[in-house]
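This is the structure I want to talk about, given as structure tokens.
Some chains have been omitted; the remaining ones sit where they do in the full complex.
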Amino acid sequence: MTARIGVITFPGTLDDVDAARAVRYSGAEAVSLWHADADLHGVDAVVVPGGFSYGDYLRCGAIARFAPVMTSVIDAAAKGMPVLGICNGFQILCEAGLLPGALVRNDKLHFVCRDQWLRVENNTTAWSTRYDSGAEVLIPLKSGEGSYMADKPTLERLEGDGRVVFRYVGENPNGSRSDIAGVADERGRVVGLMPHPEHAIDALTGPSDDGLGMFYSALDALGVAA
Amino acid sequence: MATDTTLTDTTARAAETPDAPQPYAELGLADDEYQRIREILGRRPTEAELAMYSVMWSEHCSYKSSKRHLGYFGDTTTAEMREKMLAGIGENAGVVDVGDGWAVTFKVESHNHPSYVEPYQGAATGVGGIVRDILAMGARPLAVADPLRFGPADAEDTRRVLPGVVAGVAGYGNCLGLPNVGGEVVFDRTYAGNPLVNAMCVGAMRAEDLHLAHASGTGNKIILFGARTGLDGIGGVSVLASATFDGDESAGGRKKLPSVQVGDPFTEKVLIECCLELFAKDVVVGIQDLGGAGLSCATSELAAAGDGGMYIDLDRVPLRAEGMTAAEILSSESQERMCAVVAPSDVDAFMEICRKWDVIATEIGEVTDGANLVINWHGETVVDVPPRTVAHQGPVYDRPYARPASQDDIQSATPDSLTRPSTPDELRDTLLRLVSSPDLASRDWVTQQYDRYVRGNTVLAQPADSGMIRVDESTSRGVAVSTDCNSRYVYLDPYRGAQLALAEAYRNVATGGAQPLAVTNCLNFGSPEDPGVMWQFERAVHGLADGCAELGVPVTGGNVSFYNQTGDTAILPTPVVGVLGVIDDVRRRIPTGIGNEPGESLLLLGD
Amino acid sequence: MARVVVDVMPKPEILDPQGQAVAGALPRLGFDGVTEVRQGKHFELEVDDSVDDDTLAKIAEGFLANPVIEDWTIRRVEQ
């Protein structure tokens, strides 16, 4: 059986073609999902890709989270479906309440595009089992509002429960609290991160192919061999 | 606030009041140009017509000072050079056959003055404009590049202009999802009051999908789609409302209209996807982007390129502001709009696709079997003109040009007269001056703000010599682009300097592993009314054209930006040259840099 | 019709890099005496009279602001 992984397109989504390519590279079938269609078309997992949904006007992800497709994603996530939010997708998942915290303007106020080292802090989530714990991976980061914020109790809970999945290595690129690059929900099925694993699937077009591990991990979680 | 409709300046009214004074001079038309319009029409133009002619006959739209010289590009292009050219000068953008059924289109545009007035929005809308040009050819935009010129890095105003321009290029391009794969950042004092913000876009399509702007087929519908039309960028035209009939003061209250446009990259992104779906479903006969001269340009160019006339009902244009006059609607430079010609049987399908993308689309008129472009407003005719006279038959000037006397002095100041470091200390000092010079500094501060990864096809970007994009994933075919110009060389010798710019861009494309195929340009110069500047221009055009002939690559299009000067001081002549190349397998690209592997041999080619 | 103003501000404990950048720049521009700056968003809504305060609060809390990081205030203004 081939896993079917949905990739959502909102108006203003940009990295949907890239996310679909990454899904295909991992051996799964990419199914495109349209924001206005609540039907998830029987997919096994969902990627909420990067971009500027609705122009990121108001707040990043604030408008997209109300799309019909997100209601279905929230239901499916409650039942344990693996969901990965990348960059704008991470912001949407936070706005939708699937992940805690919020992403705010980079501390230096500029958009930052750079190849970023990340440390894998938790290799037990649906999207990180293919990495060794503590492994360092090179993944592009490109965002203007990527600074992860949460109140102290939330941060303590995240750290205590091992829900910080990826952390920035070296100089913090955006002012993110505790150098957090990505977090998971309580069950480790929903993961969001600012850097773009779908841009690190081939040394031809990215700095590494380290990002593929996230997609392979999802296949493992779904119990299908890639 | 609303203009009294009884005062609408209709063609009938124009015929009845031949002597009504008109503010043509304020709109930038010369006496003889105004007379020519009267001759063409056999009466005085209406306000709306005057607005159309004045903007379409401006230097920016009509190329009146440069046309005569630009012809030399065509004269020097041989049949052999033309072989891979699917569309050339005169179209929205040049199109080149890159093999395997792929066609690639590319062009550079300037947005210099608006970027000085309001750096962020000026640069942002510059990117938006060039992207729509590429889209109007039927292509999917693939990547952008941004050749930039600023005053000295430590000048007060550069601190306002540079961060704003870079943030604007980033803000618009990133949100549009186009990787930024190249550009330049150059500092010189002559750009202090006149930065250059040039933007390049590259797009690709299947060769058979090439869409040229034309409106043929009587009964075909004209559909305006994208953003609403507002009071953007029509500062100049507001003299009409107040001057022609010295209207009441409430109309005069509009005098301070913004000449700035604000971009909405989200709307443009949706517009791109919507257009590509319209092309794919084959429901478009002709298409034109709305750029500098707004609806004036789009309607007159579409009609001029067709075989009939055109009727437009201006009341149907969706507006964003209240009380706009016909002239204002026609001149508005509101961004993120396109105009399509659609067969009646396809209108429903067209509208359905626009609804899917939440794009406002309105049928505003149709192709007629008449000869004229006729535009109605409130049920009366306000424009009735032969479209070619607006779009293509603007004035052509033969401006005097002469080698400035100062050129000898400039050329005699050779490097021999420079003092050279002769002691270790002086050498150290020179080296430190070099490495601390803004011109040699890292461009990271700029390029870090640009997304170079989006869409996952970027094979080369900064710090490579050229940007390279994979066009076809199944075959790994790709294209490379580079823009270059050392304007100090051009200043010394415009002919050779332009050739050096070409040679540099050509080399940058070649060293990445691509075969250079075609050339575009953005010719940034001072005032064409200065014979010395005109001479620089004429020499640069000849140098570039002759260089292209020698290398066997055609100039497929370009852009001219004159009047780049502060007071009497012109900028350094800056003919930015863009070269496009093809590579049949991007996996064989050659990344910039040496020393990647131990044991590499270093060879020096040339002398 | 009424005009409603909604102001949305970063919570006091949340870092406000935009406000800080402004506060840091003012002395360099020769303006002294501004000790703190915080930057938020200002919305002006034209609403039908049918829209009551409860609904406005829902719009502010559920949409215009992100209560994880932002506080909001609403006021109706005379026109």
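So that you can tell them apart, the chains are marked A, B and C in the order they are listed, and the count of residues begins at 1 in each.
By definition in this document, a residue touches a chain if its C-beta (ideal position, glycine included) is under 8 Å from a C-beta of that chain, and two chains touch if they have at least 3 such contacts.
None of these values were measured; they are calculated from a predicted model.
Q: If every kind of chain is shown just once, what is the true count of each in the whole complex?
A: Here the full set of protein chains amounts to A x1, B x1, C x2.
Keep in mind that, in the parts below, only the chains that are shown with their structure count from here on.
Q: Taking each chain's centre as its mean C-alpha position, how far apart are subunit A and subunit B in Å?
A: About 37 Å, centre to centre.
Q: Quick check: how many Å separate the C-alpha centres of subunit A and subunit C?
A: About 29 Å, centre to centre.
Q: Could you work out how far the Cα centre of subunit B sits from that of subunit C, in whole Å?
A: That pair's centroid distance is 39 Å.
Q: Which subunit A residues touch at least two other chains?
A: none
Q: Applying the document's contact rule, which stretches of subunit C touch subunit A when the two form their complex?
A: Residue list for subunit C touching subunit A: 10, 13-15, 17-18, 21, 63-64, 66, 68-69.
Q: Over in the complex, which subunit A residues touch subunit C? Could you list them?
A: Residues 58-59, 62, 94-95, 100-102, 104-109, 147, 149-151, 175.
Q: Under the stated contact criterion, what part of subunit B meets subunit A in this complex?
A: Interface residues on subunit B, with respect to subunit A: 167, 170-171, 174-177, 264-267, 269-270, 357-358, 447-459, 470, 473, 586-587.
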